[in-house]
Each structure stands twice: as structure tokens, then as C-alpha cells.
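Apart from one protein chain that is not included, each protein chain of the complex appears where it belongs.
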Amino acid sequence: MTVKKKWTVITGFLALAAAATLLSAYSGASSSQGLRVEQPIKFVHAPHVQKAGMNCLYCHSAANKSPDPGNASVATCMGCHTLVKTTSPEIKKLAAYWNNGVNAKPIPWNRVHKVPDYVQFPHFRHVNAGVTCQSCHGQIQNQGAQGPDTNYVPVQQVNSLNMGWCINCHVNGYKPADGARAAGMPVTAELEAAPPKKARYDCAVCHY
Amino acid sequence: MQGVLGAFHHIDATVAAIKDAKARRLGDLTVYTPTINHELDDAIDAPVSVVRRFTLVGGLLGVSFGYWVAIWSSNYWPLVTGGKAIASWIPYTIIGFEMMVLVGALSTVAGMFINSRIPRLTTTTGYDARFSAGHFGVFIACDAGKAEQAEAILRQHGAVEVRREG
Amino acid sequence: MATTAAHPERVGIRGPNIASADVQLPAVRDYEQVDRDIIATLGFTKKWFLGLGIAVLAMLCGLSAWLYQIYWGLGQAGYEPPVMWGNYIITFVFWVGIGHAGTLISAILYLFRAGFRTSIYRAAEAMTVFAVMTAGLFPIIHIGRPWKFFWLLPYPNWRLLFPNFKSPLVWDVFAISTYLTISTTFLFIGLIPDIAVLRDKETNPTRKRILSILSLGWRNSDREWRHFAKAYLFLAAFSTPLVLSVHSVVSFDFAMAQTPGWHASIFPPYFVAGAIFSGFAMVWTIAIPMRKWFKLEHYITLNHLDATAKVVLFTSMVVGCAYLIEFFIAWYSGVRAEQEFFWNRVFGQWWWAAWIMLLCNMALPMSLWSQKLRRNPAWLFVLSLFINLGMWFERFVIVVPSLSHEFEPWQWGGYTPSWIDMAFLVGSFGWFFMWFLLFVKQLPVMAIAELKEIVAPRRLHGHDGGHH
Partner (left out) sequence: MSTEAGTGVKRREFLKILGATGATTAAVGCSSEQVGKLIPYVAHPDNTVPGVSQYYATTCRECATACGVLAEVRDGRPIKLDGNPAHAMSRGAICSTGLSAVQGLYNPDRYRSPMVREGNTLKPTTWDKALALLAQKLGEVKSRGQAGNVVFLNQHEAGTFPGFLDQWLAANGMPAHLSVDPLAPVATIAANQQAYGAAWPGLDFGAAKLVVSFGADFLDGWGHPVPQQLDWADARAKIEGAPRLVYIGARRSLTGLNADQWIPAKPGSEMALCAALTGKGTAAAAAEASGVPAGTIEALAAAITAAGSGTMALCGVTGADAVACGTMVADINKQQGAVGVTIKPAAGHGGYAGLSSFADVAAAMQKMAAGTVPLAFVRGANPAHTTPAAAGNFAQAFGKVAFKVAFSAMPDETAELCDLILPDHHWLESWGDAVGMSGQLGLQQPTLDPVFDTRATGDVLIQVAKMDQALAAKYPAADYRSWYIGKFPGGASGFTAALTKPSVAGAPLAARTAATPVPGAAPAAGTGEFFVHVFPSPTLGDGRGANKPWLQELPDPVSKIAWQSWVEIHPSTAKKLGVTEGTHLTIETAGGKVTAPAYIYLGVRPDTVAIALGQGHTAYGRFAKGVGVNAYALLAGGWDTAGGLKGKVTVAAESSPLVTTEGSARQHGRGIGQAVTLAALMGQEAEEGHGHHAIPGLPSQDFQSGLKSPIAADAQGEFADPQGKDKGMYDPAHSSKMEKRRWAMTIDLARCTGCSACVTACYSENNIPTVGAPYQGRALSPSQWDERPGANIIKGREMAWIRLERYFEGANDAETTFSADFDTRFVPMMCQHCGNAPCEPVCPVYATYHSPDGLNVQVYNRCVGTRYCSNNCPYKVRYFNWFGYGEPARRQYAWPEPMHWMLNPDVTVRGKGVMEKCTFCVQRIREAEHRARSEGQEMAADAFTTACAQACPSRAIVFGDAADENWTVAKLAYDRRAYHVFEELNTYTAVVYLKKVNHPAPASPAKG
């Protein structure tokens, strides 16, 4: 083996090792980005938001007044679905849970967006600060645009939700214009002009 | 590589042979010895090793990296501990020192490897197992033309064995 | 000699003139004998297998204790708040201390041209590497969530968080890992020419292949020797401050805290002296049986032992002086917490530990004033065991009584190690001796090439010169 060859081999190995270290370090190892879970009922956001024009807060009623956004109760669903789309198989499932209110059962939704338990995430602080839902939850309003039957995709975790991701926004600030764009809202001039909203980023803001 | 190899049993014979071979400019010499010996050093009379330059550069790189990583990462996410300055350079001297030693020493080793052409995966021509035990060796790199003369010199100085290589 | 005079500027290239120190090996005649004697130590024996077996068992007992502790939590160890550090830190400092003699002998004594180092430094250096390997485990064993240990390293991460470089524990991480890397490199570099010797003597083709890879194709050529000598010199030059810094940094773990009994500026020199002291003791514990079993009496002569004994005597006095100064300062400071603490250490709750320490580290080594005893291997061996014990207790006395008797009287407490702690202590010795035993039968325990430097080379014409 010639000297030249030997050195290429050795440096090659070194380069590989370095690359591996960096990759493993940067890959959000404990992130569940892209997580998608099958749900007991093929719920579709799009018709509710786009057709029915419902506000997120209609179902996630606590999102602007509690750390916990809350979720529609079965009764809330049945408020409409005793009349609407009663024949659809998915709604039949829903009706089965409700069972005309006679010892009704709650729907065991599978949690998609979950931060570790040592993270305190107050939804309402973010919502009230004007952070649009889409900034974290992605294009949730389009989920299941073609209904539950044609190429259905359940709700998905589009962002890593890992610490670096949170901190990025707390340090560099949330840009209202970007948020509005993500939410498909009109981006006005003063929105564009608005300075990014920074937030605290010392540990005890979220970890206690 | 072509040349003539002579194995010696005695130090003074080896020294004589080296001096003679050098005087006649037969070609590059390579001397083999089981251990460091000053008579040989004097006879070979080689320039000073350049390893020390590797050491200097490595040490400087190390110390600056040590300070840099400590100061940069402290300022990158400023957290006050014990009311001390965010980037307290005095304690960071320890980091600087340790990195200096680490990088400096490792580059010294690298320098030695590179200069003495190791690791070499094959023991190339002109070596004999005896040279790690009790014998001294002198290898004269020369073409067939000068080989005769070289052999003669080595024998004359009392080589226990002389052989042509390559 | 003349050539030197002729070229004064070239003195450098001659490399170290170790042979000039006047520790001779009269019983060694020529190069071949060195090869024969040293390679003779490599054969496997029943005794060796037995020893290795015991070591491995001990190591396993420590390992199982660790798994058990990780599952249940540190509560299984004997910790008794406020004594939040215990056996693990004590044993950590103990082994780091042991790990000092090696580099001291191979680096510092090398720079000082102390001839007696030649025949013992290889064994001491190996001891250093394995001792530091052992010590390095304990900080990990000791922390509450060992699986998060890597958080102490400054690696780029998506949390954008880095360790706190103001913390003595991070200094430790840097100091210990640097020390381990450098002493391992130092050991290996020194080994290269000797591995080449083994390679050339080896007949078994596979072993020969392995050895030639390990020897990096070393050919004993003048070029190799020249760079080797220079590199070795600079490694020694780097290791010297490193040795002193490592135990100073370890001592910062204590000195940087404001705990009474820890917060003392004397700690760095005091720890370094103690480290050398215990290190030499461990060298005795290893070298004295070795020279007997491996029949190396004419390589490790009584002169060698005498020289090391003098070092031990000196460091013992330094350590003793440090003890006394601690007491003086406590009294002189007028700080009530300090005074009460030291009283409690020596005459109160912890008197027994303190007096074991004083007896083993201050009193017994005084016997080395007698040359008879300095040249009596049996006594030195026994003494070395006492010193090892004493130095373990020195660390006990530093760690435990300080924490048990701090500023807040309401939180004064005690400490009793649990069976888990003992398992770890045993395990650490098992781990250390496992590596050392594997080493002594695979690689030469003495530096063949450097021994050859002391031995006079053969000459055709008469005999003289060679040595200056």
C-alpha cells in the first residue's frame, strides 16, 4: 500500500467520525416530529374550519384562558351532529360514544402534540400574544380536506416541539406577519412593520 | 529502493563504517540501532528534528480553542451563577491550559509520525530483525554501479554480513 | 568527547542522556540478555491465571452493584445527608492520586535525568493509565443520573445548551480526560520500539502480524530514533505541568467550595504531594512482588528502591506539613465554624479516621530515615500497603467530616458506607488489577530500548568510551 493511499484512508476515517458525531448531536434525537397517530374517529378539521367556518376556540374553548387548550366534549359534537351528516359512518361512531346521553363514553383521542411533563406550556399566553395556531400546529385547517374517506391523513405533529425550536422563537421573537401568513390571514402593512415579539428564555419560565 | 545493507556486531565498527561511507559519498545512509546511541548520533550528524514546530503550533491552537469555547458558549446563553461574570476568563484559564496540553501533545505525536514516516504498514527493504536485538545496521542507497564499492567498505569495517537489497 | 565539543549546537539531537545517571545494572552484560530477560516475563503461568480470575470476579461484583444502583437509585449507597459525597468521591480521588506516580516517574524524572526511573517507569506508566481509567469511572458512578453524564461535555446540541465552565466539575472532566489521553499516548509511544523487538522475535504469524501493526512498522532507523527522541522530550515537557495540574484541579473540587475544611488555598500543593506519595506506594505494591516473581532483581536493584524510598520520605513530610498547617490556619483564622470543625475531625466524631491517616501517612514513613529499611523490600512492601490505606483515609477525612459538620448545626450528621459502597471499592481494585495483569503478560514491563541505553554496547577494539 502506497503512502498516498494510506493517508487518504486515514483522513477519510477521521472525516466520517466527525460527521457522525455532529449528525447525532444535531438530529433532534428525542423529537417526535412528523408523528401521526390513527384516531378512534377519522376527524377532519378542514370541513369544520373551511366549510362551517368554525373558530378554533369553538372546540378548543380554553385555549385563550387556560394552560390546557381543552377539547370538544362529546355533547358539543352532538350539538350539531344530531342533525348534520348523521348517516356518515364516522358520525355513527361518534353517536355510539354519545349513546343518546345514556352513560355516554368520552372519545379516547390519541394525543399527538405532547411536550414532556417537566415542561409547563401555557397555551393562553401564546394565543393571547397573537401567536396563530398554524405557527406551531402547521396547516391544521386543511387536515382532511377531502373528507375522512379519500386519502385521509390524521392530525400530524409538524414541528419538532423540542427545546431548541421553542427557544428559537423566544430569543429571536415571533414575527406577526409570518404568523398571519401561515394562518392564511391578510398580511397588512402594519403587521409587516410590527417588531418581532420576544419572550423570556431563562429555564424557570417553562421548567418548574 | 536499491542499496547495500551491512549488519555489524560492534558499535565502534559501525561508527567507522558510517564515517567512511559518508566520506566517500556513496549515497544516502540509513543506520539501524536497537537503541539510541550518541556515538552513532555524532557519526550520522543529522539536522535537528522539526517535531518541535508541530508542538508549538498545536499548543497555541489548543489554548486559543480552550478559551474560545468557554467564553463563546457562556455568552451564547447568558445565565448568571453565583453573581459571577458571565464570561469569567480566570477560571477559563484551566480549560485553556488543558486544551493546550491536549492538542499540543497530540500534534507532537502527529509530528513524530509524519516526520519518521510511520505508521508504515510494511517493513520495507533494507531492514533485518537483528537490528531490534543486538546488531547495528548500515544501509547505503546506491545503484548497482557503486554497490561493489559499498560492499567492500562495509566488509572492511567488519560487517558480520553484507547483502544487496532491491 | 571531542565531537560534542566540536559541535556544541548539536547537543540537542543526541536525545536524552539517561545512562549518565549513576544507577547501573552491573548484572546485565549485553543487549541480547536484556531481550531474553524481559521477554521471559511474558509467558503465561497458573499463578497469573488465578490472579486474573480473582480480579475479574471482583470487577464483576462492582459491575453488578452498579446495575443494581442504577435501577433503584443512589439511596442504596450509604449517603447520609448532609454528607452528599461519600465513598465514590473518596475512591475517585484515591485512584487519581495513584495515577500520578507513573507520569511523575516517566516525565518529571526523565527531565531531571534521574537514572533510577529507567527500570520502573514502564510499570509505573501502565499503572497510571489503569488507575486513571478506574478513577474516571467514579464520577459517573457517583452522579444521580449517570445516563446523562455526557451533558458535562461541550458538544453541539439542539438544546443550544453548554456546560458551565465555571464549575470545578467541568474542569475535572477536562483535566482527567486530557490526563488519560496524554498518559496513554506517552505509554504507547514509549512502547513502539519494544513492540518492534517482540515483533522481530515472534514466530507465530498471526501474533507477528498484530505486533507489526502495533509497532506501526518501526524499523529502528536513525531517522525514527531522531524524531522519537524529540517527541518523547516534548511529551515529557507537556506531561510535567499536566501531572501537577490534574491533582490541583481535583483539589479545586473541594477548595472552591466554602465548606469548612475544604475552603483552603493549601489544597493544590497538598493534593499533589499526597498523590505522588500514594503513587510511589502503589509502585512498590506492584514492583516489589513483580521483581521477585519475574526475577528482575538485577533490573530493579536495591539502589532503585532506595531512591524511590527517599522520594516517599520527602513527600510524606510535605503531606504531614500540610496537615499541621491546616490545623494551624483553622486556629489562626478565628472562624468559629472552622475551629469547631477541625476539633470534631481530630478529637470528636471522626477521631478514628483522622488518626489512621496520621499514623499511616506521617508516622510510619519516618522509618525510612533508616537506610536498612530503605533497602529492605519486604518492609517497603508492607509500608506501601499502610500508605495506600492511609491515603484512602486521608480522602475520607477530607470528604466526610467536612460535610457532616458544616455551618448549619441543625443539619449535622454522620456517614456509614453501605454494602453497595464496599462492592464498588472491591470492584475498582478488580478492574485495576484486571487491566494490569493483562498488560504484564502481553507487553514488556520494562523499557527494553532504554535499558539497552544503559548497557555498554560491544566493541572491537578494547573497552572504554561509550559512556561520558
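Note that the chains take the letters A, B and C in the order they are written out, and that residue 1 is the start of every chain.
Definition applied: a contact is a pair of C-beta atoms (placed from the backbone, for glycine too) under 8 Å apart; a residue touches a chain by one contact, two chains touch by 3 or more.
Note that the structure is a prediction, hence the values are computed from the model and not measured.
*Asks:* Looking at the whole complex, which of C:100, C:117 or C:142 touches the chain that is not displayed?
*Replies:* C:142
*Asks:* Given the contact definition stated above, which residue among C:100, C:117 or C:166 touches the chain not shown here?
*Replies:* C:166
*Asks:* May I ask which residue of A:10, A:37 or A:52 touches the chain that does not appear here?
*Replies:* A:37
*Asks:* Among A:49, A:72, A:158 or A:177, which one touches the chain that has been omitted from the display?
*Replies:* A:72
*Asks:* Mind pulling the chain A residues that touch the left-out chain?
*Replies:* Chain A touches the missing chain through residues 30-32, 35, 37, 61-62, 65-68, 70-76, 101, 104-112, 114-118, 120, 122, 124-125, 128, 161-162, 197-205, 207-208.
*Asks:* Which residue numbers on chain B touch the omitted chain?
*Replies:* Within chain B, the residues that touch the unshown chain are 77-86.
*Asks:* Residue-wise, where is chain C in contact with the chain that is not depicted?
*Replies:* Counting over the whole complex, chain C touches the hidden chain at residues 68, 72-76, 79-82, 84-85, 139, 142-145, 148-149, 151-152, 161, 163-164, 166-170, 173, 253, 256-259, 336-337, 340, 403, 406-413, 418-420.
By definition in this document, only the chains that are shown with their structure count from here on.
*Asks:* Averaged over CA atoms, how far is the centre of chain A from the centre of chain B? Could you give it in whole Å?
*Replies:* 61
*Asks:* Mind checking the centre-to-centre distance between chain A and chain C? Centres are C-alpha means, answer in whole Å.
*Replies:* 56
*Asks:* I'd like to verify one number: the distance from the centre of chain B to the centre of chain C, where each centre is the average of its C-alpha atoms, in whole angstrom.
*Replies:* Spacing between the chain centres: roughly 28 Å.
*Asks:* Please set out, as single numbers or ranges, the residues of chain B touching at least two other chains.
*Replies:* In chain B, the residues touching two or more other chains are 79, 117, 119-122.
*Asks:* Mark out which residues of chain C touch at least two other chains, giving numbers and ranges.
*Replies:* 160
*Asks:* Please name which positions on chain A make contact with chain C in the complex.
*Replies:* 21-22, 25-28, 31, 160, 162-164, 167
*Asks:* Would you mind writing out the residues of chain C in touch with chain B in their complex?
*Replies:* Against chain B, chain C makes touches at 1, 3-4, 7, 10, 12-17, 30-32, 35, 154, 160-166, 170-171, 174-175, 178, 181-182, 185, 189, 192-193, 196-197, 199-201, 212-213, 216-231, 234-235, 238-239, 241-242, 245, 249, 252, 449-450, 452-453, 457-461, 465-466, 468.
*Asks:* Under the touch definition given earlier, write down the residues of chain C that touch chain A in their complex.
*Replies:* 155-160
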